[in-house]
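Removed from the display is one protein chain of the complex; every other protein chain stays in position.
Up next is chain A:
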Amino acid sequence: MTAETDTPTASSAAPAARAGRRLPAAMVAWFQAAPLALVLGAFLVLPIIMIVIVSFWGATEYSIYPAFQFDNYEFLFSSPVTYKVFFNTFKYALITWAATLLIGFTVAYFLAFHVRSLTWQIALFLLCTIPFWTSNIIRMISWIPFLGRNGIANSTLISWGVIDEPLEWLLFSDFSVILAFVHLYTLFMVVPIFNTMMRIDRSLIEASYDAGATGWQTLWHVIVPLTKPGIMIGTIFVITLVMGDFITVRFMSGSQSANVGRLISNDIGLLQYPSAAATAVVLLVTVLLVIGILLRFVDIRKEL
């Protein structure tokens, strides 16, 4: 009996006591955001600020010294190599984008609309990810025995009588660089497109057929517009990955082609940190501009 009469007083007193210790709502929100903000601040924002600062420093053959000068940028923008290398980077990005989009969309479409059972969808989807169980570099290098002068591709084509001499452009060429890029990054296109496609209401497709649309018309007027956010997310992945890459270009071109990543890596190899930092800043700004332009076209917020 006493316990029962006590309970109401205790429960009415408890909120008051808790309220006394409660932080203002705004503070709570700040504290909740703090851990991630700290991590991002320490490992993303701070390094970028460092790079920006160093990009204004000076360097000699054997030393670097703090300064605030535009020499690095001046040199960068006056060198024809820079433009050539940036052009090359954009070329790789554009061709890889087109190829991954075509393959990625087709694979995602097949998975989302042709495979009917969820079990098979998951199984085939996992199959796509198997190559990712090995490292990027191994997947890249494994192309070399395949594409080489006496590699599987050339010897097979010769034995079939399709060609008489080994094809030189198969390896250590733009072709092999782009092939490796497409191989490495197509999944980054498949996943977001598949994800968006799975959210398309199937009755929309029936409604389209009901209105007399053909398969291609349905694809173009219904599925593609509704898949745009996924395409855009995949595009951002692929473009940023390809534009920031240096190792694929080095291995697959046999050090015969260059992109911006390699320019930076070479500078670092020569301990020219200020120059590398300046190139990195220009690359960063370029990539951000590209993404900014892409986001003008499609609203991806509802996909996130």
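General observations
Everything that follows uses one rule, which is that a residue touches a chain if its C-beta (ideal position, glycine included) is under 8 Å from a C-beta of that chain, and two chains touch if they have at least 3 such contacts; residues count from 1.
Note that contacts and distances are computed from a predicted model.
A single chain of the complex does not appear, and UniProt lists its protein name as "ABC spermidine/putrescine transporter, ATPase subunit", one of "D-methionine transport system permease protein", "Cell shape-determining protein MreC", "ABC spermidine/putrescine transporter, ATPase subunit" or "Heme exporter protein C". Note that of A:55, A:72 or A:208, the residue touching the chain absent from this view is A:208. In the complete complex, the hidden chain is touched by one of A:115, A:226, A:247 or A:294, namely A:226.
The missing chain lies against chain A, touching residues 201, 203-204, 206-214, 217, 221-222, 225-226.
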